[in-house]
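All protein chains but one are shown at their positions in the complex.
Think of it as A, B and C in the order they're written, each chain with its own count starting at 1.
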Amino acid sequence: MNIVETARNGATVISLEGILNAAAAPQLKAHLENSDPASPTVIDLTNVEFIDSSGLGALVGFLRKKKTGSGSLKLANLNNRVKRVFEITQAYSLFDVYDDLEAAIGK
Amino acid sequence: MEFRIDTSTGMNIGIAVLPGRIDAANSPLLQQAFPEWLKKTSNLVFDCRQLDLLDSSGLGVIVSCLRKTIERQGDLKLAALSNRVAILFELTKAKRLFSIHPDTGAAIRAFSSENKE
Amino acid sequence: MKSLFIVRKSEHAWICRQFSAEHPLLVTLCNKPFIEFLLDFAILAGADAIRIVSDGQTAPIEAYCGNGSRWGIDISYAHMRPEDDRERIMEKNSRFCSEDRVLIIEGVLFIEHDKHADYRSWLSALPEGGIVDIGSGSLSISGEPTKDMAVPFRPLISIPAIECVNDYFSLSAATLGAGTRYILPGYCNEPDCFIGRNVVIQKGAEIRKPVMIGNNVQIMTGAVIGPATIIGSNVIVDRESTVKGSILLDNTFIGEQLEVDRKIGEGNRLTDPASGATLMMEDPHLMSAIHQPADASGLLRQLVHSLAATALVLLLALPWLALRMLPAGRSNRNIIIERYPLLFRVIRGSMRLIGSRGKDRKNSETPDMHIRQAKPSVFGYAEAEQWPETDSDALIVDHYYTRHASPLKDIGLAIKALINPKTF
Partner (left out) sequence: MLTATLRAELANIRIAANLARSSAEVFANTHGFTGNIAEFAHAFELSVSEAFTNAVRYGDPSNADAVVHISIESGPGSITITVKDNNPPFDPAPPTPEIQGYPEGGFGLFIIGKLMDEVKCEHEGGGNTLAMTKHIG
């Protein structure tokens, strides 16, 4: 699992790449732990090949941290396989999901 | 099942208040009680305002009550049917057999106006 | 042009309560899922890509519509939050919406349209903004008009609100009456008469136009269907019943000698759209409670099965071992040897010797509690009775015996199973 973090327009963009399962979740969690809870963050999921409930759990945990820290979290570019996991778990009702990274970052 | 005689119109009209549900469990009670009522008068009204659930056995008993009243040259009128019970009467065509009134008052008045004719 | 359908769970809540369809947009109007009418209109309006955005499940619609290849368009799906407004939704779907005109259909509404009308040129000249807003839903367009010319004519379009079951009822009736304006399913040999596949109309039954009948429908002797009646799929109207001015949705049974007038039927539920009152039809042939065998008989049956299984275990221990040892023996193994290990489970009580083989267990939606609760078994009833081995027949036999099970019958069947030449 590759995690690339960039700053754009005052927002933090975290691009994830690869497999997001129980083996990769601790790495993602550790990375997200260190991020600023108050800054607006966009997670780009374009290159996530696979996600399961452990990976989703890491995202949900981060979202909760953001909510308490009054920061915002947006997700961008969910592919069909990711979307399917969100649909089954109804996680879509928690996240703001954008189909375009630029729109999620904002002007 | 409560039963009383109303003489306000100068006629003996028997009014029976039917319970909340009439099904296979309690329809025999109605069937047993009815001949007793019929001895007192052959003009009857079934007040159905509490009646919410009626199954085919209950409906069968009510139709047999009607048949017995007609044999004695009387009539059995129904009053205050709930929407749900009204659908059942419509569905089974039993609606055509009975004269149906919005409340017991209207049913009693219908008896007296029929009497004048 | 593109089109965005915004589907909010809260706006469809009453439809979900009223109908048992998997998704409110899959409730049928004139035998056609509601969403297809919206798709038809969007396509007539020139949309080549449609995105369905919802704050609820989209999987049922996706399962039905797929990627849109059936209509020759692209259909995609996206999620939103319940509190998102139209601007926010456009922003979240900005890749889909950018640089193009987008027709936005929001909420619960039906667009009365005409398949022969030219909505394309009309819409392309309309200025950006709302077209109609009726409270329960709205139609609007975003993006600059693609041409400036005055519209030659204004095509027929009107949008009735659908806010209660009576609205749905009258809309269905109106749609059937205006059949030639819409694309409706079924064979249409003559106007106002749409009939699906595998429809049996028995001698003496009468069909009065306008009428629409779905697939796998049986109309028994003396029944009268119509006028102004819509019947879904898998429906039976039993003998001498009348159905007029009504809608019978899928899987409805109407018993004998009934009169259904201006009602909506679904399963065993009948609704009067005018008052909203509902009635459960508990027909003696289909719905009456099935007699539950007493516990004592259950214990006795368990004993019968365990004893028979113990006898078989002892009897077959040697041949089974012998066949396990010899690989050559495997080819002509017979049923009882194959299922030998299962016999121990019968003794333990977790299986029955004779019973339902449980081929239908995957369908846990079956309403038949008895079949679901029945224990799995080593031999099927059908096998015991040497019934033909086709699956559907065997299933019927299994159902029959599960319902009529008794210790005495079990003994009889156990003997039958054991003298069956296929067993040994």
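Some points to look at:
To be clear about the criterion, a contact is a pair of C-beta atoms (placed from the backbone, for glycine too) under 8 Å apart; a residue touches a chain by one contact, two chains touch by 3 or more.
Computed from a predicted structure; not experimentally measured.
From the set A:E17, A:D52 or A:D100, the residue in touch with the chain omitted from the display is A:D52, counting the whole complex.
Even with one chain removed from view, chain A keeps its contact list with that chain: residues 19, 21-23, 50, 52-54, 56-58, 60-61, 63-64, 67, 81, 84-85, 88-91, 93-94.
Keep this in mind: only the chains that are shown with their structure count from here on.
The chain with its CA mean position farthest from that of chain B is A. Here the CA centre of chain B is 41 Å from the CA centre of chain C.
Here the CA centre of chain A is 37 Å from the CA centre of chain C. Spacing of chain A relative to chain B, judged by their CA centroids, is 69 angstrom.
Here chain B touches chain C in the complex through residues 55-56, 82-84, 86-88, 90-93, going by the rule given at the top. Considering their complex, residues 55, 57-59, 77-82, 91-96, 98 of chain C touch chain A. By the touch criterion stated above, chain C contacts chain B in their complex at residues 257-261, 263, 270, 272, 275-279, 281-282, 284.
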